[in-house]
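With one protein chain withheld, the remaining protein chains of the complex are depicted in position.
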Amino acid sequence: MEDFNLHLTGDIHAVGVAHNLLSAFIDNSLSKGNPLDIDPYSISWRRVLDVSDRALRNIVIGLGGKADGVPRESGFDITVASEVMAILALTTGLKDIRKKLGKIVIGLNKSGKPVTAEDLKAAGAMTVLMKDALTPTLLQTLENTPALVHAGPFANIAHGNSSIIADHIGIKLGDFLITESGFGADIGAEKFMDIKCRYSGLKHDAVVLVATIRALKAHSGKFTIIAGRPLDPGLLQEDTDAVTKGCSNLVKQIENMRYFGVPVVVAINSFPTDTAKEVEIVKAAAKEAGAYDAVVSDHWMWGGDGATDLAEVVADASNQPSDFKFLYELNLPVKEKIEIIAKKIYGAKSVSYSPMANKQIAKFEESGFGDLPICMAKTHLSLSHNPALKGRPEGFEVPIREVRASVGAGFLYPLLGTMRTMPGLPSVPAGTNVDIDEDGKIVGLF
Amino acid sequence: MEDFNLHLTGDIHAVGVAHNLLSAFIDNSLSKGNPLDIDPYSISWRRVLDVSDRALRNIVIGLGGKADGVPRESGFDITVASEVMAILALTTGLKDIRKKLGKIVIGLNKSGKPVTAEDLKAAGAMTVLMKDALTPTLLQTLENTPALVHAGPFANIAHGNSSIIADHIGIKLGDFLITESGFGADIGAEKFMDIKCRYSGLKHDAVVLVATIRALKAHSGKFTIIAGRPLDPGLLQEDTDAVTKGCSNLVKQIENMRYFGVPVVVAINSFPTDTAKEVEIVKAAAKEAGAYDAVVSDHWMWGGDGATDLAEVVADASNQPSDFKFLYELNLPVKEKIEIIAKKIYGAKSVSYSPMANKQIAKFEESGFGDLPICMAKTHLSLSHNPALKGRPEGFEVPIREVRASVGAGFLYPLLGTMRTMPGLPSVPAGTNVDIDEDGKIVGLF
Amino acid sequence: MEDFNLHLTGDIHAVGVAHNLLSAFIDNSLSKGNPLDIDPYSISWRRVLDVSDRALRNIVIGLGGKADGVPRESGFDITVASEVMAILALTTGLKDIRKKLGKIVIGLNKSGKPVTAEDLKAAGAMTVLMKDALTPTLLQTLENTPALVHAGPFANIAHGNSSIIADHIGIKLGDFLITESGFGADIGAEKFMDIKCRYSGLKHDAVVLVATIRALKAHSGKFTIIAGRPLDPGLLQEDTDAVTKGCSNLVKQIENMRYFGVPVVVAINSFPTDTAKEVEIVKAAAKEAGAYDAVVSDHWMWGGDGATDLAEVVADASNQPSDFKFLYELNLPVKEKIEIIAKKIYGAKSVSYSPMANKQIAKFEESGFGDLPICMAKTHLSLSHNPALKGRPEGFEVPIREVRASVGAGFLYPLLGTMRTMPGLPSVPAGTNVDIDEDGKIVGLF
Partner (left out) sequence: MEDFNLHLTGDIHAVGVAHNLLSAFIDNSLSKGNPLDIDPYSISWRRVLDVSDRALRNIVIGLGGKADGVPRESGFDITVASEVMAILALTTGLKDIRKKLGKIVIGLNKSGKPVTAEDLKAAGAMTVLMKDALTPTLLQTLENTPALVHAGPFANIAHGNSSIIADHIGIKLGDFLITESGFGADIGAEKFMDIKCRYSGLKHDAVVLVATIRALKAHSGKFTIIAGRPLDPGLLQEDTDAVTKGCSNLVKQIENMRYFGVPVVVAINSFPTDTAKEVEIVKAAAKEAGAYDAVVSDHWMWGGDGATDLAEVVADASNQPSDFKFLYELNLPVKEKIEIIAKKIYGAKSVSYSPMANKQIAKFEESGFGDLPICMAKTHLSLSHNPALKGRPEGFEVPIREVRASVGAGFLYPLLGTMRTMPGLPSVPAGTNVDIDEDGKIVGLF
């Protein structure tokens, strides 16, 4: 790790500046006579920063007098949650991103009509700031396999997929393209299919669903896992009962993937502590649930050689007949689309809406945004909205706290439960351990 | 301009993230029981953003309840005003920046003792974020002359000089190193000598003072110049009277540079509208004021060929005997140092201090920061603190509104008059003209 | 109206000062080292003002620096919503109010224990400020009937009853005491019985339920009534259908009153536009619903003479056997008590709780406040929480947004739907018409 660059591709920086340029244009317009007649209370476009900083979630800006802007309530999100990041991953090129950036809706005017980045004349400059970020960064693995790294929207608060541009390039450069979908098949993969595939026009030939014995044990509900604390030693010993119980989660994820009509291969990402019995339980459960196959992969140990079996099965699966279909039609009412995802994918019994969410949905439908796909902001720690519900929860009600419209990116964006778009730091931030050592090498990152 | 990248070196992005990481650590510490007993009212470390955004100058953060931080007043500065940017330009390498970042003082604890980035355990992670920014970016001119681009602190709100690291590299790579000092010799060059030279241990052999006929005419006070409006046509016609009057500014700048004991060459950066008579006035005035010589340069038209005369004169001047000395000794009281700069360089009659500035200076001296050099935040539009005073103003009083301590970078930082550390946008921001054209080329940047 | 004094009894002023003294003591304690270790986020004690001022509902206080307090979010309520006002109406005398004021809970300390006005040493001074307000003001009607005016908590945002002290005095001074219970029998009268009677130990001999033909027509749902606009002319014409429909509201109110076991007399407060047929419908409906009788009263026209019939019926009713009982037992869980009121009195199908309300109820029960009676803050414009639901609404869900504890007054205080504790002014405030005329007489009050 001699020369690790934390800024890597620069995508996040470009997204941050482009996003905040639009924010500054909004407040500048308010303080220069408000020529677009923007309703300041309606502004949903916040600012972003690439730091976990809870103190910026809710702020009052524009204090200090006339020269210092118009006072109003606003806040910051983490940059990966920016609509500009979502757009970067969903765009197909320079002219397309220009158009999408222009369509960003920042709020309403006093007559209730949407105000866009185009109206504010910010979309051109935003495009110029994003121009160089449009080209994916080509990295290579230790075995010199090429890897395109591009865009970074987290699946819990955004759509969780790498870029369409990188996929288009990758498809042309090799026999197979493996593209990653966020974390949690219930969020990343669902959004891959219902959002990204709709915009890319591409279809996948197979789904690789990654599972670990350890995570499935955790889904048994027998263990308490706290970030930053040592693991429960029970997770490191054979526990066939826990694996069996936790497989309920895997089974549901396989069922979910099969709704989309494409073969599903389960990759068991092996740990040294996995036992043969445990592996067998997972394989059996996966196949019973309809997986094409379930294969152990130990690339973490052997590199490419460790993944040969998996690769062959995935190649086979890709040659099977498939019949890809979306989970929902776009022309359904917004609430119906939300409920299809919540019930079919998460296993919920019902969905409830806060008064604000109800108003927002009505307003979006009235504004002509009702036909957009849905991008749920949901925890990745449970199939439900509640991180505490492990395995395959049922009978729960999904609370929709708020709904935002990412019209430029092309989706509506419900916030489930207490899901936040700006994280906070723990009592001892991981960063306190990061430093350089005597030789100038980075320490404490992992 | 086919492939202009607005993010260029990435320095600003790295500075912004490192700066804001420290900000997040501060507020996190406050909301996690405040183990360092930080006095929240004393926190002078703000946040930064690389956008002109007046609405962020004065904000209230930490609203929304216990999970969302501790409410307090704060604000954002523009990233180039960050102490981290100043440190980047003044550091000599990785271990040095680690130390300097650790020494940043963010405020006081409840016993009135300084609290540092080291105390908050943020300096290691900040160093790692800055690590790759330590290497200057090597660009080339259209004639393939190498140019190191590194760091970007503006001279009006910071110290205005490119990096010591780039200078050290440049010195070894050629016969001459030309390094730029902010804008305004009264700010950029004064800080070059009194701050940067102190920390680098380097001495320059000659000063090149750049002047234009047009700017000197403007210093006559006969013309009104408003950013964004067409120039007064009077500026484009021969006006020897205006040039003569405006030369008072140049004369003072030459006198100022001569205080430091190094030969001064005036470069007359020519415009097509300059007349021979006007040029003669400037040359005569410069020489009378003690310049080694004054030479017209039209590199803007002819590239390197246009600057040959100038280059030769500068080479000659560099070979003259010189006796470099600082303007003030570090062990003088803070106010005395401020007054030396204000009176000798700006031509002020006196200096006044707001009640806050008085308190801050007393506190800094008590905390042992009294021996630091002074980095004045002052308009570049006048020798005085007041942009309206043209030519060579005299008899004015310089008001010190506030004094900040950049202990990591190693200077005290008085704010003069209404000088701001976060700019605002005009009614029609320049960015509204920036866009891509039909062919995907950037338009509207210039 | 020659000498109308808008300040009348001075009760509201005394309440306001006593209330705000406690507020100032809280913030003073926070800014003087917080010796009681108060958790600033937990402070539920706001400030009060006797003006409708929406801009004070949500504010940030304590800005400006260390000398100006500790920044935090808070707000103002209207003075009649103050717990001190509720206490004034529920106290039995000087020593009792001293005790009740001391028991006011203003928030929690950092260990989660309640902090009281006693802990802040504010209750003594508050008592002294309230001392003279303890004596009711004796006024007289135009016919010289004595009337005690004392305290003024509105029934929609407080408990809606005049004082126990005035009742105790009144009972001793005449044969009958008529005491008023807020507005809306579903709020004022329910609180009279379940809260005031519990604390006074007094029992009433009869309920007089006041109805108007016009209001019952409005409850038909056929008419739109907007404050400040002329009445729908339909309300001024005979409309037996509307009266019949609207009687559903009266019937429910009679049923409600009968739960408490005391005879109910309906007073039909006549309007010149009432027709005989309409009156008959109301009388019939009232009797069928179990009222002891329903009598027209036109005291508005004839003074005491107009109310003789009513008075005699009420006297008769008071002599009937009665069996007063509370609606709920205090030792039930808080949610059960809320649901009894919502379902039995309002006719709701169910009750929902916001996440905040759930937390508050759990906290109150943990703190030992679970045994207090319930004081619902609800609109008076509907039996439900929704002003738009007229007549006798059914099948609705009552949303509890927030629950406050008035431990000094002795009740828990749920806020239903969007019920606010600080009103706002309309576009043309009524006060714009108020003035003095040429002769110094007040005009525009009515």
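All chains are identified by letter, namely A, B and C, in their written order; residue positions are counted from 1 within each chain.
Everything below uses one rule, namely that contacts are C-beta pairs under 8 Å (C-beta built on N, C-alpha and C of every residue); 3 or more make two chains touch, one makes a residue touch a chain.
What you see is a predicted model; the values in this text were computed from it and never measured.
The chain omitted from view is touched by exactly one of A:G65, A:G112, A:G234 or A:G303, namely A:G65. The omitted chain makes contact with subunit C at the following residues, 5-7, 10, 13-14, 16-17, 20-21, 23-25, 27-28, 31-33, 47, 49-64, 67-70, 73, 94-95, 98, 121-125, 127-129, 131-132, 424-425, 427, 429, 431-436, 440, 442, 444-445. Seen from subunit A, the chain kept out of the figure touches residues 39, 41, 60, 62-66, 71-73.
Everything that follows uses one rule, which is that only the chains that are shown with their structure count from here on.
Of all chains shown, the one whose average CA position lies nearest the global CA mean is A. Taking the mean of the C-alpha atoms as each chain's centre, subunit B and subunit C sit 64 Å apart.
Mean C-alpha position of subunit A lies 50 Å from that of subunit C.
Among the residues of subunit C, those in touch with two or more other chains are 60.
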